[in-house]
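A single protein chain has been omitted; all remaining protein chains appear in their positions.
Lettered A, B and C in written order, each chain numbered from 1.
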Amino acid sequence: MIKDVFNNKKRESAEIGFGTKNYNESVRFLNQNGTVNVKRKVSDKHIGFDLYHWLLGINWIQFFLLVFVSYVVVNTLFAIIYFLIGADKFGGLALGNDSENFYQLFFFSAQTLTTVGYGHIFPNSVLISTVSSIESMLGLMGFALVTGILYGRFSKPKADLQYSTNGLIAPYKTISGFMFRVANKKQNELIETECQVILAINNTETKRRDFHFLDLERSKINLLPLTWTVVHPIDENSPLYGVKETDLNQRDAEFIILIKSITDTYFQTVYSRMSYKYSEMVWNAKFIPMRQKPHLDGSISINLNDIHTFEKMSGNL
Amino acid sequence: MIKDVFNNKKRESAEIGFGTKNYNESVRFLNQNGTVNVKRKVSDKHIGFDLYHWLLGINWIQFFLLVFVSYVVVNTLFAIIYFLIGADKFGGLALGNDSENFYQLFFFSAQTLTTVGYGHIFPNSVLISTVSSIESMLGLMGFALVTGILYGRFSKPKADLQYSTNGLIAPYKTISGFMFRVANKKQNELIETECQVILAINNTETKRRDFHFLDLERSKINLLPLTWTVVHPIDENSPLYGVKETDLNQRDAEFIILIKSITDTYFQTVYSRMSYKYSEMVWNAKFIPMRQKPHLDGSISINLNDIHTFEKMSGNL
Amino acid sequence: MIKDVFNNKKRESAEIGFGTKNYNESVRFLNQNGTVNVKRKVSDKHIGFDLYHWLLGINWIQFFLLVFVSYVVVNTLFAIIYFLIGADKFGGLALGNDSENFYQLFFFSAQTLTTVGYGHIFPNSVLISTVSSIESMLGLMGFALVTGILYGRFSKPKADLQYSTNGLIAPYKTISGFMFRVANKKQNELIETECQVILAINNTETKRRDFHFLDLERSKINLLPLTWTVVHPIDENSPLYGVKETDLNQRDAEFIILIKSITDTYFQTVYSRMSYKYSEMVWNAKFIPMRQKPHLDGSISINLNDIHTFEKMSGNL
Partner (left out) sequence: MIKDVFNNKKRESAEIGFGTKNYNESVRFLNQNGTVNVKRKVSDKHIGFDLYHWLLGINWIQFFLLVFVSYVVVNTLFAIIYFLIGADKFGGLALGNDSENFYQLFFFSAQTLTTVGYGHIFPNSVLISTVSSIESMLGLMGFALVTGILYGRFSKPKADLQYSTNGLIAPYKTISGFMFRVANKKQNELIETECQVILAINNTETKRRDFHFLDLERSKINLLPLTWTVVHPIDENSPLYGVKETDLNQRDAEFIILIKSITDTYFQTVYSRMSYKYSEMVWNAKFIPMRQKPHLDGSISINLNDIHTFEKMSGNL
């Protein structure tokens, strides 16, 4: 092959952080949910486990389950300590067999940890008093933690975007273009949304992975109340100019989408990432326009289910 | 009509996210309170209900009512559970008829949920102890939630701007201009306030909706201690040049205002939106200057009630 | 006077938000602590009282006093309600004369509000139980509020800058310059600090107030570990070129300082404002360089007390 079919006329050695190594195998830099497909380790162990980051990331069912399990475990541990010190060191406890004593101590622990402290059972020795005073303090600390994490989970800014399942190579004006559609899945508004599209592709000449920034018809939009069809026109300056579907496949192409926006809940900047591998591209098809229904009150409504729908076109591009 | 009276000399196909569809009916993109007049749905259901966003948005009366009602409902539910297990499983409870027992269980629940736990009534069986230990934990979780939401409501950055009720087409220097006034309604200061004005209007030629960014005499202001009269001079580069009042009405004109600023409470960037429909425009009128009273201590005071007042002018523009 | 001595060669009709009205009296736009000297009112009442903003602004003594007084007041109110319902509706209360009953009810209220709930006194009627269950809920809500405000006070980003008491007109290279010094009063570091200086001055020709942005020798600094001497060189492009001390006084001059920076506690952008009125300017003096002591460990120390010190120079500028 004398000349690489993909040309990058404007920039040299563009790179977005994934390195230019050609792995000679199909790699995917970004998963479809936007997470980065790289594992950083130290001595083969996963690095920098960040408890808070993890607690923010798990779903609500996992979170509440974790709180509940921790609650049971901590109460069991303190019940064991109280049991070992002696159930007879408590006032108000109806002494019985070991299991009867243990369950009373378990609930005494729960009443101490939550600081409900009914007091029908109460500590009646220095050691028990010491342990229970530590437990009530830990209880407050623990629920302080839960308060913080709950707030963190709620206030975490997030761009909840709906991307079309496929990227299309579709007719655009007199030429063709790379296109996908994106919309806001949440009730809040997104302000000053910006988009970057990067084509990652193996270079057969240099045996490296090239990164081509694709020029967009419009790269910034003031508001995103409806859907946005992001378009890269395939003109003579495009690295996709003259490229065929089989070229994308052979070169392990990945269209990396980076979106930056501002939510109007807290006016925070949010980022969203996505990628289309060559297998998720559809050639010679066009998106069916979204129905935008005007209402009598002057408002407009759309149905986000329609964002994915396209129609194949007859003929070749 | 051979040539469209509205010309857009500088930009082509400007768009701010509302699409260029001409609905052939009068639509309003932005409500006067700045909310976007578009409803996004999935299969005709409203999409992405965001509890936190909603809890931040309701007013204080609604919020406290919601907390109070939730408190009563949760206590009633737990009282029913305790009642079904049996009022005789409690210590310290003065057994009576069903309603007497129920009200005591209801208040035991309240004392458990808030962790006040007087203890004159206390759980006296494994099942009751289990339920009450879950209730006290849920109580702490619930109030953790309320703490977070209260903080979120308080710390939510907001541009609380007072816009003049009307936009004016007023004399400006030797020509005329589109004008409106804006001021800060809060005690804090707004820093580096920026304004964009966009005219949305039906194009009779292309049968689409055009968006014209209007050049402003001044688009950024360092501080906003007084009022700011935002002015778009209608010179020969303006799409409003030579346009008459009836043109605006026939074309379903909407002046969209986008303001960006920084509050000095938390130094956060805030955004405000507003729009003037053609029916809210007043032609050939000018704003009456705000009285700025200097005081003996060197300070200045203004009255925001005066922001709306204008006077009609004799003659034509 | 034929020509105004202050010339503004580069910008026309600069304004920073204070309007260009000449008040014919001495006004001060910015107080020395950076607060804006403008009062916005609605119908002569102060506008938009923002409780949260106020609670963040008061000092720590006022804040804790407020919490304490609220605590006493709320307990007194609830004690009155309990008293009116009847002290005999409580269990465990040692009935005595009215004042003995009242103080017990007051402390019952405190034990309910804080959810400590010892339980030696407990509600023994539906009405009392209802009121006390409301009180304990309000207690939790109140302390949720206090938690949020405490966090808000702590986490509020702030540029705590030390400005030199005086601005100087000092020799600078072969000409002279307007100068002041600024340093960080806190332990944290300030990053990417930017400064703007604006001269506000009455224009005797137009009878308006002019705003001149003054060019700085350096307007941005990467770090601010030591002090920064901000310098406006008075060259032929400066509005201060050829101006004398009496000119500044007669024209009610005010040098407005706007500083923007990033703290490295939370990496938040912070703003600081200050102004020097003509009476705070010293002519023909220069700052005495700060002693920067290097230590054996390679570190350097400075004494911020020295930031204000200058020496008068002999001769004229």
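The rule is short, and it goes like this: contacts are C-beta pairs under 8 Å (C-beta built on N, C-alpha and C of every residue); 3 or more make two chains touch, one makes a residue touch a chain.
All of these numbers come straight from a predicted model, not from anything done at the bench.
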Given that one chain is not shown, which residue among A:Ile61, A:Leu84, A:Val126 or A:Leu296 touches it? A:Val126
Of the candidates C:Leu66, C:Val126 or C:Leu150, the residue in contact with the absent chain is C:Leu150
Please identify which residue in A:Ala87, A:Leu105, A:Ile149 or A:Ala183 touches the non-displayed chain. A:Ile149
To test your reading of the contact rule: which positions on chain B touch the chain that is missing from view? 115, 117-119, 147
Chain A residues that touch the omitted chain in the full complex: 15-19, 21, 23, 25-29, 36-44, 46-50, 52-54, 56, 91-92, 111-112, 115-119, 122-123, 126, 129-130, 132-133, 136-137, 139-141, 144-145, 147-149, 151-152, 156-157, 196, 198, 258, 268-271
Residues on chain C that touch the omitted chain in the whole complex? 67-68, 71, 75, 103, 107, 110-111, 114-120, 143, 146-147, 150-151, 154-155, 160, 183-189, 191, 193, 218, 221-226, 228, 262, 264-267, 292, 294, 298-305
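Definition applied: only the chains that are shown with their structure count from here on.
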Given that chain A and chain B share one sequence, their CA atoms superpose after a rotation (degrees, nearest 5) of 90
When chain B touches chain C, do the two copies use mostly the same residue numbers, with over half shared, or different ones? different
Where the CA atoms of chain A average out and where those of chain C average out, how many Å apart are those spots? 38
Please compute the C-alpha centroid of chain B, do the same for chain C, then give the distance between them in whole Å. 27
Residue ranges of chain B touching at least 2 other chains are 111, 115-119, 147, 151
